[in-house]
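The complex appears here without one of its protein chains, the remainder shown in place.
Order of writing sets the chain letters: A and B. Residues in each chain are counted from 1.
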Amino acid sequence: MPDYSLSYFYVFVFFGTGAVFVAALLTASGLVQPKKKTAEKLRTYESGEEPVGSAWGRYPTHFYIFALLFVVFDVEVIFLFPWAVLFRTFGWYGLVEMGIFIFILVAGLFYAWRKGALTWY
Amino acid sequence: MTIHDLLAVLPEAIVTLVAIVVLVIDAGVGERRARPWLPWVTIVGLAIALASQSWAPAGGTFFGGFVVVDDFSRFFRLLFIVLAAFTVLVAPPYLRREEVSAGEFYATVLFSTIGAMTIALATDLITLFVGIELMSIPVYVLAGLQRRDRYANEASLKYFLLGAFSTAILLYGFAWLFGISGSTDLAKIAAAVRTAGLGSPAVVVALALVTTGLGFKAAVVPFHQWTPDAYEGAPTPSTAFMSVAPKAAAFAAILRVMATALGPIQLDWALVFAILAVITMTTGNIVALVQTNVKRMLAYSSIAHTGYILAAVAATAAGASAGAAVLFYVFAYGIMNLGAFACLELLDLEGTRGATLDELNGLWSRHAAGATAFTIFLVNLTGIPPTVGFLAKFLVFQPVIDAGFTWLAVAIALNAAAAAFYYLRVVVHMFMYDAEAAAPKVEPARVLSWSLGIASIATIVLGILPDPIYSFAVRAAGPILTK
Partner (left out) sequence: MTLVPLPAFIAVSATLFFIGVAGVLVRRNAVVILMSVELMLNATNLAFVAFSRRLAVAGERGSVFVVFVFVVAAAEVAVGLAIILAAYRNRPTVDVDQLDEMKG
C-alpha cells in the first residue's frame, strides 16, 4: 500500500470509529430514556424561537439581484490578488492595467446604481 | 510587456470603451433621451475602432504570447465590426416598437463583438476561452432581452443551458489538450499532438470533446437542437446578430483550434467533419422545407449553411484555398443572413413571433423596397449568380474536390438545389399573392430601409467584384494553413 493511501486509511478509521461511537451512544440513551411526547417537545427546535412557516418557504426574489452583484464583484477580486502579490514586478504598467480593470468594474457598478438595482424595495 | 501590447489590441480596447460609454449614457441621461442617438454613438465608435488599426503595431504576438495580430485576426475584426454596425443600424424601429431597452441592446451587442474579436486574436487556450465566453454570455442576454415575452424567455433559457453545457465540454477538451502538451499555447499543443499522434487515447478524448463543444457553438447537427427555438423566440434584431456573429466566431475558433493545435492529425478529423457537414446541411434543408414560419425556416437554413462552411473546414488539407473559402463564406453568410432576418424587422408582428408565409403575402405591393431587398438576400442564400452567396458556395467546391471529397461536393450541389425551393417559395408569397386583410403593418423606417438597400446591393457588387474581400481572405488564411 503506497504511503498516501495509508494516510487516507487513517482518516477512514477515524471516521468509522466516530460513527460507531455516536451510533452506540444514541442507541443506549434511546433504550434507557423516558418517552413522553407532547406537542411542545415535538416542535422543530430553532434555538428557542417560535418556528414560523415551513422550512421549504420561499425567499423574496429581490434578494437575488444583490446576491448576483455580490458574487460577480466578489469574484473579480481574484484578479487583484496576484497583482497585489507581484506589485513591484509589474510596476507602473501593472498599475495602469489594474486601473483600466477597476474602471470597467466601476462603470458596471454605476450602471447597476443608476438602473436602481441597489435600491431596497 | 509594454505599451505596444495595449496598442496591438487598440480596436478591441476602443470597442470596449464604446460599450461602456453607451451603458453610461443610457444610465446617466436616461433611456428616453438617449435612445435616438445611441445607435450613432455606437456606429461612430465602431468606425473609429476599425480605423484605429492603422495606428496599431504591424503584427506579431503580444501579451507574452497570449494574443497574435495577423491577417486572420484583422479579417475577423473587419467582419465583426461590419456585422455589429449592420445590426445596430437595423435594430432601432423594432426596439422602439417592442419597448426593448435600447442601451442594453447596443452595449450587449458590443460586448459580444469584443468577445468574437478576442477569439480571432487568440493564440492561447486561455485567450480563446475568455473570448468564447465573452462572445456567448452577452448573446444569451440578447436572446432574452424582451423580458416579458414568453418566447424570448424560453429562447434565452434553452440557449443558455445548452451554451453553458457546450462550454463545459469544450473546456474539458482544453484541459486534456493541456494535459497532452503541458502548455496552453496552440503551437506547442500542435507539436505535442504531432508527437503523440492519434494512437494516444488522450488525443482522441481531447479531439472528441473539442469537436463536440465547438460543434454546439456553430450549430452542427446533431448538436443543433437549441438553434431553431433560440432563433425563433429571440427578439428579431437579436436573432439577426446571433445567427451570424457567434457562428462566424465559432468558425474562427474552429480554424484556430482544429487547423493549428490539432492540425497534425488533420487527416483523421477531416473525414468526421466531412460526414458532419453532409448530415448538417441535409438535416437543415429538409426540416426547413416544411416550415411555415419564415423566422424558423431561416433558423434551419442557417444550420444548412453551417454544413456548407463545415465542408470547407473538412477540406483544409487542400491548403490556403480551403481556409479562404471558409472565411469568404463566413463573410458572405454574415451579410446575407443578417440582412434576411433584418427584413423581418420591417413587419410589425406581435412580440417575437416570426412572420408566417401568409403574413408576407403581397409585401411587394405594400413595401416594394423591402420586398426587393428580401428577395435579393434570399437569392443570395439560395446561391444564384451573380450574388456573393453563389460565389461563396462556388469557392467551397474546388478545395473540397482537391481534398478528395468528391461525394461531399455532390452533396453540396444537391442540397443547394433542394434549398432553392423553400427560399423561392417566400419570394412567390411576396410577389404573387395578394395581401390578406389582417396583414401586419409595415414599418416606415427610413434608416432600416436604406441599410437593407445598401446591404443588398453590396451582396451583388461583391458577387461581381469579390476581389477586395477574397484576396483579404486568402491572405488571412495564410497564417493558419501554411505549415
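The definition used in the following text is that contacts are C-beta pairs under 8 Å (C-beta built on N, C-alpha and C of every residue); 3 or more make two chains touch, one makes a residue touch a chain.
These figures come from a predicted structure and were not determined experimentally.
> Given that one chain is not shown, which residue among B:11, B:228 or B:307 touches it?
Of the listed residues, the one touching the omitted chain is B:228.
> In the whole complex, not just what's shown, which of A:71, A:86, A:100 or A:118 touches the removed chain?
Here the residue in touch with the unshown chain is A:71.
> With the full complex in mind, choose from B:125, B:277 or B:381 the residue touching the hidden chain.
Result: among the candidates, B:125 touches the missing chain.
> May I ask which residue of B:141, B:242 or B:396 touches the chain that does not appear here?
Residue touching the absent chain, from the options given: B:141.
> Given the contact definition stated above, which residue among A:79, A:93 or A:110 touches the chain not shown here?
Answering carefully, the residue with contact to the hidden chain is A:79.
> Quickly run down the residues of subunit B that touch the omitted chain.
Contacting residues on subunit B, toward the hidden partner: 124-126, 129-130, 133, 137, 140-141, 144, 147-151, 153-158, 160-161, 164-165, 167-169, 171-172, 174-176, 178-179, 181-184, 228-229, 232-233, 290-291, 293, 296.
> For review purposes, identify every residue of subunit A that touches the missing chain, sorted by number.
2-4, 7, 61, 64, 68, 71-72, 75-76, 78-79, 82
Following the convention adopted for this analysis, only the chains that are shown with their structure count from here on.
> Taking each chain's centre as its mean C-alpha position, how far apart are subunit A and subunit B in Å?
That gives a centre separation of 40 Å.
> Which residues of subunit B touch subunit A once you look at their complex with the stated criterion?
1-2, 16, 20, 23-24, 26-28
> Across the complex, what residues on subunit A touch subunit B?
Of all residues in subunit A, those touching subunit B are 93, 104, 107-108, 110-111, 113-115.
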